[in-house]
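Just one protein chain is left out here, and the rest sit where they should.
Then we have chain A:
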């Protein structure tokens, strides 16, 4: 049960795998991105796919389904105006408007619980179509 003082929570558990995969990305930079899916039968958030550090942002967007929701964590590398190499971790709640209502509701209500488990996220983005998580948008947020 998870009544935490917020309005709605759907009681999804977190698979052990999810948390450890996230920690690997954050501490050891083992992956460029991780995509999480809610497995309704087992009632928990599981890792669907991970991406190699060599993969690009386009590979990441290609791995997201067009008509279903997902959670994703992306490690964004960039160079600031003072010429420092920096890296920020983005949490992306991918909820396309073409997906089913049930899917959107499920992911929306489970998000808060899941987010709390992931420490060290710098920025969060909610994207309802591909234009909202365009590389330009990410770059603007990072600055």
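We take it that a contact is a pair of C-beta atoms (placed from the backbone, for glycine too) under 8 Å apart; a residue touches a chain by one contact, two chains touch by 3 or more; residues count from 1.
Please note the rule applied: contacts and distances are computed from a predicted model.
This complex has a chain not shown, and the name its UniProt record holds, of "Eukaryotic translation initiation factor 3 subunit L", "66 kDa stress protein", "BHLH domain-containing protein" or "Phosphatidylinositol-glycan biosynthesis class F protein", is "66 kDa stress protein". Across A:24, A:55, A:68 or A:134, the residue that sits in touch with the chain not pictured is A:134. Chain A meets the missing chain through residues 58, 61, 97-98, 129-131, 134-135.
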